[in-house]
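Sharing a structure here in structure tokens format.
Left out: one protein chain. Kept in place: all the others.
Take a look at chain A:
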Amino acid sequence: MALPPPDPQFVLRGTSAAVHTLHFSCGGPERDIPLLFSGSENGFIHVWNLKTRRVDTALDGHGRKSVYCVETMGGKDRLLSQGRDQRICLWDLAEGRTSVTDSVFTEHVGFCRCSLLKVAQGRWLMAMAARSLEEVQILELPSKTSVCTLKPEVGAKLGMPMCLKLWQLNCDSQPVLLAGYEDGSVVLWNVSMGKALSQLICHQEPVMSLDFDTEKAKGISGSSEKVLSIWSLNEQQNLQVYKTHELVNAGISDITIRPDKKILATAGWDHRIRIFGWKKLKPLAVLDYHTATVHCVSFSDHSNPQQRLLAAGSKDQRISVWSIYAQT
């Protein structure tokens, strides 16, 4: 007899707007306060103290336009946020400051979240959708120099890039980018050479979100239809479909694989969070708490596995935080 799904460990209220993005920062030393960053539709970034479960700071840097991506850059003192005001802001949050140190004007009017990759100490690569419809630009941070622009060939008709993931196999290898596009295909780009290595049509509808497991060279993508697509990368750097999984209700906003690569979580338009085992995509749980579309899910980076959490942000303005499969 299977147990009923667990309830959230706690729920964070107080954003007063739909939550679009979440990012944990709990990996620091023991005495550091575990934090959760959330970006909302009203343009605020809230810094939640997970001990007190209250907002420590609210950052207003996007002119009240929706914030749809937040990431930390090497610790909780440096934050990157992306908003609908077409800007990416870099924040300095050390010692209680809340200032924007730098910003990049992307001229991108869509919703494609940028992707960060640390390539060396103090050097980052950032992939973001650019002004031109189908292009992805790679910038180096903090210098903001353009590394390359990834343009699909003429007539490819991929549409807008919808989601990006920069990764590299290990510190010495070339960085590559996985990009999901509006026409339902996922393209693997070689960043240094600026050309596409492989393209795979995974969905009939736009790819809403994707995540990739570098160790197993396997990735998963979700779309606005009912199918989750799992694909793999072979030695020739070619993408192949591995399997597909049909969902009960259509529409996935976000997918994320837990850092230990054991489970993954999907945020659905049907208000539900689904947990699957990563190895075989075995459905494990359906968490039904929210009353509106779930926009984002995120796993925490706690060093103590027992404390690991899963957070989900929804249009109903709540952030639910769960402790699930933390014992393994």
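Observations
What we mean here is this: a contact is a pair of C-beta atoms (placed from the backbone, for glycine too) under 8 Å apart; a residue touches a chain by one contact, two chains touch by 3 or more; residues count from 1.
Note that in this section contacts and distances are computed from a predicted model.
Only one chain is not pictured, and the protein name UniProt records for it, out of "Methionine--tRNA ligase, cytoplasmic", "Pyruvate dehydrogenase E1 component subunit alpha", "Thioredoxin domain-containing protein" or "Telomere length regulation protein TEL2 homolog", is "Telomere length regulation protein TEL2 homolog". Only one of A:146, A:204, A:237 or A:303 touches the chain withheld from this view, namely A:204. Within the full complex, the residue among A:239, A:294 or A:321 touching the omitted chain is A:239.
Summary of contacts with the chain left out: across A:100, A:217 or A:284, the touching residue is A:284.
Mapped onto chain A, the interface with the missing chain covers residues 1-6, 199-202, 204, 232, 238-243, 248-249, 262-263, 270-272, 277-280, 282-286, 288, 325, 328.
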